[in-house]
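One structure coming up, written as structure tokens, with questions to follow.
The other protein chains are all here in position, but one chain of the complex has been omitted.
Here is subunit A:
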Amino acid sequence: MTRKDEAMTSRRSTPEPNASPSAPSADTAADAEQIGAPVTGRRRFLGYLLAGSTVVAAAPLVGSVLDQSKALAGGVPSNPQTSDNYDLSDAIYDAAKPTSDLITVQVHPDGTVSHEMVRTEVGQGVQTAIAMLIAEEMDVPLEKVRVTHADARPELVWNQLTGGSTSIGSQYYPVRVAAAIAKGALLEAAAHKLDLAASELTGQSGKILAPTGQVLSYGELAEEAATLQNKTVQAVLKPESEFKIIGKPTRRVDALDIVTGRKQFVTDFDMPDALPTMVCRPPTINGTVKSVNNAEDVQRMPGVTHVETITTGVAVRARTFGQCIDAIHALDVTWNPGPVAGTSDASIEKELKDAAPPWVLPAIPGTKTFEKEYTFAFTNNAPLEPATAIADVKEDSAEIWGAAKLPITAQADAAKLLGLPISAVKFHVVGSGGSFGRRLFNDGPLDAAEASQKMGAPVRMMWHRADEYRQGRGRPMQVSKIRAHHNGKDVLSLENRFMSVFTDWGHGFGDAAAAMYTRLPGAELAVSEVIFELTAVWPYNMGPTKQLLMETRQATEQPGAPRTRSTFNTGAMRQVYNPNVVAAQELFVDELANELDRDRYEFRRDLAKNEKFRKVIEKVAEAGNWGRSLPKGVAQGIGVHEEYKQYSACLVEVDCRPETVNRKVPGATTGPRVTRAVFVTTVARHLVNPLGAEAQLQGGIMDGISLAQTNSLHLRDGAFLEGSYDDFRYTRQWNVPLDVEVILLPEDPAAEVGGFGEVGVAPTFAAVACAIGAARGTYPDYLPISHNAGIPFEVKPHVPPIPQSPTNGLEHYPAPAKAKGTLHP
């Protein structure tokens, strides 16, 4: 259920998604005044009409407005933190400015409008939101708008990056400006044809209406409105008060294809020569091939066409993926150990704790020191579609199809790996079956390119699920140490030391040169520090506040190496550092409140650093009925965070009573059950699709629940043990709350653009961890809570590296024959 806040603008309170657009209501303008938003007039931008056979319009970008929320005085004031005024989304928007004029919208004779987006659809709904922007600005029905993926375009430099929840923020104006220019050209062409002034004409549902009653369709004007040479033109954007589509809950444009099985992912492509290809991977992380001892035998197996050693292992190509799996089982490979051979959870945890920089804020005489330490296990991006790609590498050229969030880096890295100039490599971007950070890295496309080159044949590369856990990417182990000084009443200082295993930023931020810079020895930690500095924010006034990041196990690759293989395989997983930063922060705040004998909610409310934090804390407590009477063993928890210009808080109730914790679901890790989740967030202006935003928050809530309870990798002797989703326990239906409420507060006029792809995770994770601590009376200091409660699965062998498929599927549905799940933490 989504409850819209009482003060919500009517734009978003429309209950029925995709309701037919009605005339702009008087409410809209009134609401804009009510929430204090500047009632913008017609905003003007410069853009271009490009020469072509039909209308092609292009556009520049304007900057975002800094969020200046009024500071609050409760508690001992904190120093301003970098992210208070300039955060990661600002950095990405600013980087996008110089080249965004290359974003185009084209009108076709069949009346459709097309746009090749320079963002990647990974499930977050960006394709739908961008189609909505175009439909709105052009007055064309949503179903007439076709949004596809642009190929890698190196000339876009910084502007082909999907990450940091910035897609809508960075595309909001360029796409609309291009659409407005295209519509303007259609109006001019119609005016010319009808011998009227363009100002007398109006666009509606893909048609231009004249006061004379004449009607011309966009399609029939598409060619006449084309220009022979590039022209600079002024675009006048539709005023927000006239919006009929932007801000309305709208269903996804790809939903019908999805529910009928027609949506195609890379491995679904009808390219019969690109045969299934998989890689036999090493038993330890980033191990290497010493020798392949039976390649010829394996090559003679049924269906197998090629066996070739590549950087990451031994690639096999066959008629079916099943025959690739058979070949991998038959391969006899001698391996060199990887760079982290011998490491384990315990040894890495010790390294992280030893790496903690000393405290710097001095102890104040007469105060007490309160200090806690929290460990977070390794985890994995684990999108359901594993790393995949199709590659067709010829002697002097290559063509690759893959799901890349940074296609320019993918193209440049593939070129380097193949020894080809960048211009000889075509990289076609394909939407993916999830990402959560996984598609920032091009492991699928690079494996595919290398295998195709060595085999001299096109390949359809796919990682096995076990490969993803064991050699894929995710957030590494992290330790958060937090120390406060207090006088029994007030908190006088706060320090946080956040230690993490190397986070790979080697993908750079959108262009090949930047990717190379982040791979310079020593540069990685600098990048991590910047990202941490831009995203970490302590929400409470606790005196002088210092948060510091330290990373261990840095990569040692030479500049320009396409892939980091000298340490753990990591990367920016959904919300990067913040799920663990915020969970530690809120656990600490809970424990500190208990130490000071304060109510955990009131403590947060009273120390909130600014009015927006206080507002979301108050709102979530009210909506979640904080403090209501609950049975022993059931408790509430609150998590608070600010990121992507939006302030959010989550309240959950978790049932930790034995009858719940020990409930039996065949083959399931059950444990505590989150029975209710209430999520409140402020909303930056320009929320395009509330239904999509709600979906992202609902999904983030499920991530948060799993991070608190069950979702981790166990590191033993340089390898991860997990090999399936029953081992790596992301939330399943048996741990889903039956009551999930998302509350979007009225648009915040001070925050121009926001993003929802990640924001749900951290506050929920924190709230669940706190609620479990409160219910049990003992707060967890190692997360997820199940991590050290045993290995509740049979560890699949690491040689061969992937499990064979069972043969008893007709007898076992829905639980597999081997389902285990006796752990009920």
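Going forward, a contact is a pair of C-beta atoms (placed from the backbone, for glycine too) under 8 Å apart; a residue touches a chain by one contact, two chains touch by 3 or more; residues count from 1.
To be clear about the criterion, contacts and distances are computed from a predicted model.
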{"item": "Protein name, per the UniProt record, of whichever chain is missing from view (\"SusC/RagA family TonB-linked outer membrane protein\", \"Peptide/nickel transport system permease protein\", \"(2Fe-2S)-binding protein\" or \"Prokaryotic ubiquitin-like protein Pup\")", "value": "\"(2Fe-2S)-binding protein\""}
{"item": "Of A:Leu492, A:Ile701 or A:Cys770, the residue in touch with the unshown chain", "value": "A:Ile701"}
{"item": "Selected residue (touches chain absent from view) among A:Leu161, A:Leu221, A:Val314 or A:Ala382", "value": "A:Ala382"}
{"item": "Touching residue (missing chain; options A:His192, A:Lys290 or A:Arg319)", "value": "A:Arg319"}
{"item": "Touch with the omitted chain, as defined above, among A:Pro559, A:Gly627, A:Pro666 or A:Pro797", "value": "A:Pro666"}
{"item": "Touching the absent chain when the full complex is considered, from A:Arg153, A:Lys238 or A:Arg252", "value": "A:Arg252"}
{"item": "Absent-chain contact - pick from A:Leu691, A:Ala750 or A:Leu783", "value": "A:Leu691"}
{"item": "Those residues of subunit A which, in the complete complex, touch the missing chain", "value": "17, 122-125, 251-252, 254-265, 267-268, 270, 276, 302-303, 319-323, 325-326, 382-386, 431-436, 462, 464-465, 665-667, 691, 695-696, 698-703, 724-726, 730-734, 736-738, 740, 802-803, 805-810, 812-817, 819"}
